[in-house]
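Here is the structure we will look at, set down as structure tokens.
In this view, the complex is presented without one of its protein chains, the others remaining in place.
On to subunit A.
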Amino acid sequence: MKSGKRIDVISEYQKRIAEKESLNLVVIGHVDAGKSTLMGHLLYLQGEVTEKTIRKHERDAQKIGKASFAFAWVLDETGEERARGITMDVGVTKFETEHRRFTLLDAPGHRDFIPNMISGTAQADVAILVVDATTGEFESGFDANGQTKEHALLARSLGVQQLVIAVNKLDVVNWSEARFLEIVQKLEQFLVKDASFKKSNLVFVPCSGFTGENLVRRSTPGNICNGSAVSDTSVPESVAAVLSTFSWYKGPTLIESIDKLDTPMRPIEKPFRMSVTDVFKSAGGVSVAGRLEAGHIQVGEAVMVMPGSEMAVVKSMEVNHEATRWAAAGDSVLLILSGIDILKVSNGSVLCTREAPIPVTTHFAAQIVVFDVKIPITVGFPVIVHRQSHNEPGVVSKLVATIDKVTGEIVKKSPRHLGKNTTAMVEIKLSGRAIPLEAYKDSKELGRVMLRKGGDTIAAGIVNKILSFGS
């Protein structure tokens, strides 16, 4: 490419963040907590979804007897998801608030789809944790088999530090302040003590995704917060009820709370890295969607696909569904690549440059924190290693040492097994293909792994050292 046409991405980037900073937001929580409905409604209130679309969803949903799912259908688009009424894959969309530009990732809550949830959360900077306030529902999501805790721990281990907790469906318990405070108290204890969130980074917001109360606005006598999915006749009554029973809450609305979230430092000066979450054929080339983990890229530049070291050229790109000429770390992008076969790129590939390739490995040393496991981890323990949207089977090949949580000193060398809540140095070998991976000190995003077995997350870890290169 001619040098005259090159864009100075760094100065462009400075201009863009001066205008409005962007954030990737993931919505997590137990299945049926109302994540999709909440976000679908929020998108509608923010004007991202037209009235017409909502009406159409409402009619169609009613036809199959799922009238209350109309808002969720904004994000749950496949036939399977709609018919079953649960989210299966991450829904990606965007919206803007006063000070922030958001890429929204709606994660599935069902435990079988945690790999997808990990994929979504790995792309996020901040999260909304949705909990169901209904009697019994909060408890079932919060106990050992629920996903509330697992999601929160995963989010924390994947680098999410700021969390907004949406205490949803509070309309069902008549906007009870006592119930809200009970949930806040239980969650706060867990999030601060076990999941190591900073108390100051947690915001609790009572709301209702179904009626739309306290998402964008509060209902006031002059300004009725209209839940459009509810038939018109019921509005006055419900609003009257809300006004009288919800007057105790003086805090911010959901949108106000997320508007205040801080943006993290983006590693824009580092070598270019993009993790691929989706690949499909499109007119004129191969479409590759994912998140820019580090560095920047512009149209016309060459990229290298790892594993495989195949070269391709960026033909065009989109950031948040808008065509642009450049993108920088933190952006959720869609690249159209030319000069490459679709079979050479897959979910889990990493794009980089020829000058600074990312290591590809099957054997690495990691420091892990063992979660609340039922059986201890031993040598030879088979696990599924998750790195962002990719997962590969592997084994824990060596237990190097257990280390003290606080001081970081070695407690015991070559332990026989690792029980719950221990921190340890281990070596992990992948049984199948090699995956692109970096040491945590080189890349915070590409140096994290999650270990799962039998449908449970057993440990979260960071990569200390790559022990073998190539496959």
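Observations on the structure shown:
To be clear about the criterion, contacts are C-beta pairs under 8 Å (C-beta built on N, C-alpha and C of every residue); 3 or more make two chains touch, one makes a residue touch a chain; residues count from 1.
Definition applied: contacts and distances are computed from a predicted model.
Its UniProt record calls the unshown chain "Protein DOM34 homolog", which is the correct pick from "glycine--tRNA ligase", "Small G protein signaling modulator 1", "Protein DOM34 homolog" or "Roadblock/LC7 domain-containing protein". The chain not shown here is touched by just one of A:278, A:310 or A:442, and that residue is A:278. From the set A:172, A:311 or A:395, the residue in touch with the chain omitted from the display is A:395, counting the whole complex. In the complete complex, the hidden chain is touched by one of A:134, A:257 or A:464, namely A:464. Mapped onto subunit A, contacts with the missing chain fall at residues 77-81, 84, 88-93, 110, 112-113, 115, 153, 156-157, 159, 195-196, 277-281, 289, 321, 346-347, 367-369, 374-376, 378-382, 384, 391, 393, 395, 397, 401, 403, 405, 407-410, 412-414, 416-417, 419, 423, 425, 440-441, 444, 448, 452-456, 460-462, 464-465.
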